[in-house]
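Excluded from the complex is one protein chain; the other protein chains are retained at their positions.
Presenting chain A:
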Amino acid sequence: MSDDRTGDDGAAVVAAVEAVAERIEEERDHLTQLDSAIGDADHGGNMARGWAEAADAARDLDDPDAETVAKTVGKTLMGEVGGASGPLFGGSLVFAAGELDEGITSETAVAFAETYLEKVEDRGDARVGDQTMVDALTPAVHTFKKSIEVDDLDPIEALAKAVDAAERGVAFTVPIRARKGRASYLGWRSVGHQDPGATSTLFILEELLAVAAERLGVDVPEAAATSPTIPDEDPDEAGDDPAADPGDD
């Protein structure tokens, strides 16, 4: 590892933020359209404005490390993105940024992802199945962690799997009923709508993957979230489960 490793990480995060800002701008109308069905039709505009400001703020930093960029972006999002998205995307980033104080490695990336998820869950008081960004974020973070820690995959492959998991999570928001946020006021009428926050979370992850792959000079791998290591024994059947399959092999 060279001494400028930390500086490289900072530049990588700046590049990622710029890519996210560009992507969210492209998807502005799409996100607004999703939000107008179940919310107040401001997600696209708010996110586009916030990420554009965040990219400007990140570019203005003088040779920053990864933590500083993440913190600056979080602070900017908190101030610029209105509604719940400000504290959820921005506030969580400010706190998770601390996990990157020694640069970006597989280990710090997992810690960052876990802290970010924890903050989003606590702040929004949302869990999987509430039709929120948590439905995309949770499977992504869990898949990333398992891919690194259990399956011993390289970080790009792990991130590609996380993106696939997030994509499945976004699809999962469609048939369920919103239990948090403004969409929850609609009750059953929220069923059938894709959650805007889960969707923008997926876009952000896709851009992180694209930038990470580009900077490491590798192609974005085709990855399904499913595990390459299926345990020999189904943990659910390990005990005395009377409902277990009688085993007709």
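Going forward, a contact is a pair of C-beta atoms (placed from the backbone, for glycine too) under 8 Å apart; a residue touches a chain by one contact, two chains touch by 3 or more; residues count from 1.
Methods note: contacts and distances are computed from a predicted model.
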Which of "Acetolactate synthase", "Phenylacetate--CoA ligase", "Dihydroxyacetone kinase DhaM subunit" or "Monovalent cation/H+ antiporter subunit D" matches, in UniProt, the chain that is not displayed: "Dihydroxyacetone kinase DhaM subunit"
Sole residue of A:Gly44, A:Gly124, A:Pro139 or A:Pro196 that reaches the chain not shown, by the stated touch rule: A:Gly124
Options A:Ala12, A:Ala54 or A:Met78, residue touching the unrepresented chain: A:Met78
Touching the absent chain when the full complex is considered, from A:Gly10, A:Gly44, A:Pro64 or A:Pro87: A:Pro87
Touching residues on chain A - with respect to the absent chain: 75, 78-79, 82-84, 86-88, 90-91, 94-95, 123-124, 182
